[in-house]
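Below is one structure, written out as structure tokens; comments come after it.
All protein chains but one are shown in place.
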Amino acid sequence: MSTRKPYVRPMAGWWLKNPVYVRYILRESTAVFVGIYAVILLVGLLRLSSGEAAWNNWLIAMQSPGAILFHVVAMGAAVYHSVTWFSVAPKVMPPLMFNGEKVPVAKIVAGQYIFAGIIYLVLLGLILWG
Amino acid sequence: METIKADIVIVGGGGAGLRAAIAAAESDTGQSIALVSKVYPMRSHTVAAEGGAAAVTQPQDDLEYHFNDTVAGGDWLCEQDVVEYFVAHAREELVQMEHWGCPWNRKEDGHVNVRAFGGMKIERTWFAADKTGFHMLHTLFQTSIKYPLIKRFDEYFCVDIVVEDGRAQGVVVIEIATGRICFIQARAVVLATGGAARVFRENTNGGIVTGDGMALAYRQGVALRDMEFMQYHPTCMPGTGLLFTEACRGEGGYLINKDGYRFLQDYGLGPPSDEPRNKFMELGPRDRVSQAIWHEKQKGRTIDHPHGQVVHLDMRHLGEKKLRERLPQIYELAEEFMGLDPAHEPIPVLPGAHYTMGGIETDGRTATSLPGLYAVGECASVGIHGANRLGSNSLVELCVFGRVAGDEASSYAKSARNSSTATLEKKADDICNRVRGLVNNANGKERIADIRNEMAKSMEEGCGIYRNAPVMQKTCDKLEELKQRYRSINIEDKSSAWNTEWLLAIELGYLLDVAQAVACSAINRKESRGSHQRLDGYEQRDDQNYLKHTLARYNSEGPPGIEYSKVKITKSEPGIRAYGEAGEKAEAERNKKKGAAHDK
Partner (left out) sequence: MTSNDKIIEIEVLRYRPEQDEKPFLQSFKVPFTDDQSVLQGVQYIKDYLDGSLSFRWSCRMAICGSCGMMINGVPKLSCKTFLREYYPGKITLEALKHFPIEKDLIIDLSDFINKLESIKPYIIPAAPRTLEQGEYLQTPRQLDRIAQFSSCINCMLCYAACPQYGLKPDYLGPAAITLLHRYNEDNRDAAKAERMQLLNAHEGVWGCTLVGYCSDVCPKDVDPAAAINRNKLNSTMDYFLRFVAPRGGN
């Protein structure tokens, strides 16, 4: 008989045991809000296609306090999601070379914010002047 | 007890053992190889080697130079025919490592780059940043996976060699995970168990470097050769003894005393220059540099430190960028273990026990005096290091002679026959009972740690950088006492699975035997040579009486018997061993003489 008796520890509740895991679960769950928001927009699009009355009702529904609250939360979730993704993005891509040197991670992350900022400005421009 | 059959058994999964296993697997005999290691191979202490591996590489270099550096570095106690073989095969072995994927540092054109090392005339040290041993070991381990003939026994602890009919015919091992003892029967046994610097207190070695193979062969009557030659590395971390590689100096680091003065110029290694110069100053050989630090301490020119008197390794002038690129691990060690930034502060260092030049006596083909038993790597004394090893020669030794050992063991195993398995199993059973008895009967009052610490302290006092007879005698006596006390050792843990206390006790037994061989060999060598330096009237080298190898023979009743054997000299007659300016002069003289001899 072997004297070995390896003990396997249970995984239950693992994601509460380390703040890193909690943040990870948060990042993943924020994706749910982004998803729901996409569905809402899709519904809006459908309404738009089924006539002006339907569209107006949708717009009114969107102004209810509940909807506004949801939008604020969804906005927070989306920002959290983007921030955490921006910070892991350098790992997902092959090393960026510039003049034969690796571009430092901090610069890549900063680059993403600048890029996102530019897109917001362009969108804002389109809405205001478009 | 289970019997496992293999054609060849190799004990040791470090650089030497792995290289031997691959060589045996590549031979065309199709023999099975059992590779036994008490730790997973990539944990072996080869992993800690930092600096590099030497081979003649540059066009202006020459095998003759590498030969001369090695023989003079070893203070003429090298087997010169073996050194000739060694330098001639060094480069091809490093190229082989390259083919297997070792990430050597490169020059812009894609060829392998070399760096300067102590005691070497021309830069010839191949390096993989400052983790050369780590990369070589992982490369060898990963490559070994390619060969189905190699069957690994990871975390199996070897407790004895089975000798029958005057031949080594297998080993007895403990499977650490279960405590089960098995017999691995084989027709050839290769020991590649590494060094023994753990017999000293302040040392650069890992906890596993306890001289196991040396003790095993020694107890079977094979001589331990030149054990008095223990290398002290000059630049170690105070307190822990962790190493700052010689490459720190190869890359241009200075050694300074408390006045900021590069003191090596006072010890025949000058004159100083800003840029590193081969065989000058900080690139002198290790024995000389360690000895100089000792003298500085006597003169009161060292610096006080909680862990003793230190000097400074100063690399500030090299700048952060170069340090991070060439010496990243050193940077990390200084930052994390000592909390200092080597680009802005000097590192306090002191000498620590580092390398066992001596070992199991073998011939130039790694065969010991016991048929069927081979030894290779730091546990062996194949004859290339003499009285002082040059840095970066031993990693190459692992490859060059690892390969030889694999080839030799495999051709021996082809013709050898085993005695009847029943006879061998009977022997193995006796060993098994003895080893189990150790744990079952260990109910004395002696604590393992106490004996180990007293041994290490006594070795440091008696067999340190400078030695004299009265203190060495005290160490010899102390070791006798400790061996007595070892008999009433206590092992609290009586379990089987992962009983590391049992293993520590067995290792302590190995350490005590090896320590005794060191101390008794030292006290009998009445001269100063290489790393063996005396202060009691034997300050000079004495070729008349001591141009010989020491052979220590095991004696179960007391101190070992000491004998001597001849040194093989082929082309380099013992001469003045000098470095710095004096070294250049001595070399010119030698060449003149040689030229004259040629003209005649």
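So that you can tell them apart, the chains are marked A and B in the order they are listed, and the count of residues begins at 1 in each.
The rule we apply is simple: a contact is a pair of C-beta atoms (placed from the backbone, for glycine too) under 8 Å apart; a residue touches a chain by one contact, two chains touch by 3 or more.
The model shown is predicted, which means the values in this text are computed figures rather than measured ones.
Screening B:Ala90, B:Cys248, B:Leu283 or B:Ile491 for touch with the missing chain picks out B:Ile491. Note on the undisplayed chain: of the listed residues B:Arg19, B:His66, B:Lys131 or B:Arg534, the one touching it is B:Lys131.
Of the listed residues B:Leu35, B:Val112 or B:Leu149, the one in contact with the hidden chain in the full complex is B:Val112. What chain A contributes to its contact with the hidden chain is residues 3-9, 11, 14-15, 17-18, 20-21, 24, 28, 88, 90-95, 100, 102. Taking the complete complex into account, residues 39-40, 42-45, 47-48, 92, 95-96, 98-101, 103-112, 129, 131, 134-135, 138, 142-143, 145-146, 154, 177, 206-208, 239-240, 242-243, 306, 329, 332-333, 336-337, 447-449, 490-493, 495-501 of chain B touch the chain not shown.
Rule of thumb we're sticking to: only the chains that are shown with their structure count from here on.
Centre-to-centre separation between chain A and chain B, using Cα means, comes to 57 Å.
Against chain B, in their complex, chain A makes its touches with residues 2-5. Chain B contributes residues 177-180, 495-497 to its touches with chain A in the complex.
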